[in-house]
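First the structure, then my questions, so here it is.
Then we have chain A:
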Amino acid sequence: FTPAQAADQVIKIGVDLPVSGADASDGIPTQNGVTLAVEEANTHAPKGFKFEVDALDDAVGGVHNPQQGATNIRSLAADPAVMGVVGPFNSNVAAAEIPVSNESGLPLISPSNTNPTLTKTAKYRTAHPDVITYFRVCATDDVQGKAGAEFAKTLGLKKVYVIDDNETYGLGLANVFEKDFKEMGGSVLGHDHITANQQDFKALLTKVASTHPDAVYYGGTTSTGGGLVRQQMASAGMDPTKVKYVGGDGISDEEFIKVASDAANNSYYTVAAPNAAKSASAQSFIKAYKAKFHSDIGAYSANGYVAAQVIIAAAEKTIKQNGGKAPARAQVLKNIQNTSGFKSIIGTFGFDKNGDTTSPVIALWTIKDGKQDFVHQINVSAK
Partner candidate 1 sequence: MATLLELRQIDAFYGRIQALHGISLRVDKGEVVALIGSNGAGKTTTLRVISGLLRPAHGQVIYEGQDITRLSPDLIVGRRLIQSPEGRRIFARMTVLENLQLGAYTRTSLTEVAESLEEVFTLFPRLKERINQKGGTLSGGEQQMLAIGRALMSKPELLLLDEPSLGLSPLLVQTIFSIIRDINKRGVTILLIEQNARQALQIAHRGYVLETGNITMQDTAANLLASEEVRAAYLGGSVKAS
Partner candidate 2 sequence: MAFFALKNVTKSFGGLVAVKTVSYEVQPGQIAAMIGPNGAGKSTAFNLVTGLYVPTSGEIEFNGQSIGGKKPDFVCKLGIARTFQNIRLFAFMTAVENVMAGRHVRMGAMLWDSLLHTPKQRAEERHVREKAMELLRFVKLERHADDYAHNLPYGFQRRLEIARALASDPTLLLLDEPAAGMNPREKEDLMELIRAIRDRGTTVFLIEHDMGLVMNISERIAVLDHGEKIAEGTPAEIRADSRVIEAYLGKSA
Partner candidate 3 sequence: MLHWKKYRPIDWALVAIAVFMPFLPLVDHNGGHINVLVNAGIYMMLAIGLNIVVGFAGLLDLGYAAFFAIGSYTYAMVASPQFGLHFSFWPMVLISAFVAAIFGVILGAPTLRLRGDYLAIVTLGFGEIVPQTFLNLAKYTGGPNGISAIDQPKLFGYHFGLNPLPYYYLVLVLIAFSLIVANNLRTSRLGRAWMAIREDEIAAAHMGINTTTAKLAAFSLGASFSGLSGVVNASLLTLVSPDQFKFNVSITVLSMLVLGGMGSLPGVVVGSALLSILNFFILPQASNLAATVGLHIDFTSYRFMLYGIILVAVMLFKPEGLWGSEQRRAELKESDITKAENAEYEEMPRETV
């Protein structure tokens, strides 16, 4: 609270994520990513300006809540200093927020919504069907599921059992995987949905084991059971060195390795971004994150970080366009819409006409000796 700072004009980056209760494991690491981006931006902010995080929680009583999400977006929209919002985390919250964002012109960039219909149809853009205000930096389920299926194929898997967490992301991913894997000639032995927040999957896995699969495909995140499913496979009679485990970016976190422990090896997963390890910026991000929050990054920390960077960049650009004067939200929106060739720790991307990321790269990873190990990456759009 120094006078110099007080004189700076504040540009707010809104955040709408679930950060309390059970959903804290989703929201907090993601929000941390945003915080980091904003702090970094302030080290080189345009003169006379200062970025601030305005973070709202969309969980009520510990569970993400679409009502709360819509309310938050309205609140943020009512504050002219907010130039854009990073969020939401959950697709059904997005379904309630997109109409509000669309109506009020407040840009929304989701780090994690992967449900294709959110962008690909106009049904949520009720006020202005042809204005895009909702964007995302992650690939949609259809892209990733397909990549997963191809990956499975290249691994030589023939019989796969599909399990998902019965949430929008996990179910969507698993469905696409199942469809594509079958189309590619693979056989799906069964498809089961688990209930999030469960601890015991042995009954299901015993049943899975009895079908003798080559691999289990898991659609979902570590916190909804991705790690436990893998870890309990052994005790249900599936040798993890023989039965592989395939999933999406929901299990691309250190937690997965810790929870699955011995069984983590021989797991494979897709990530909807190029290999971050190859870019120095990602390394410094991971280091900075660890230093500040004393924990490993979450599955969507990097996406939160990048989403915030997109808004910050658009705001900075607007300021430049305005000759150092304060940006207006509509201008910022326009600049976000025009984002292209944006270099980030999750790759270089822009937004297409629906607001989806143009980054077509899906990276394939495995876990070897208890460590994440890059396999290769494929450009999905090239196909």
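The candidate set was assembled so that all candidates are chains of the complex that A comes from, given by their letters.
We take it that a contact is a pair of C-beta atoms (placed from the backbone, for glycine too) under 8 Å apart; a residue touches a chain by one contact, two chains touch by 3 or more; residues count from 1.
All figures in this text were calculated on a predicted structure; none of them were measured in a lab.
Undergrad: Touching chain A in this complex, which is it: 1, 2 or 3?
TA: Result: candidate 3 touches chain A.
Undergrad: Touching candidate 3 in the complex: which residues of chain A?
TA: 19-21, 24, 28, 31, 54-58, 60-68, 70-72, 74-78, 90-92, 95-96, 99-100, 103-104, 115, 117, 123-124, 126-127, 166-168, 171, 193, 195
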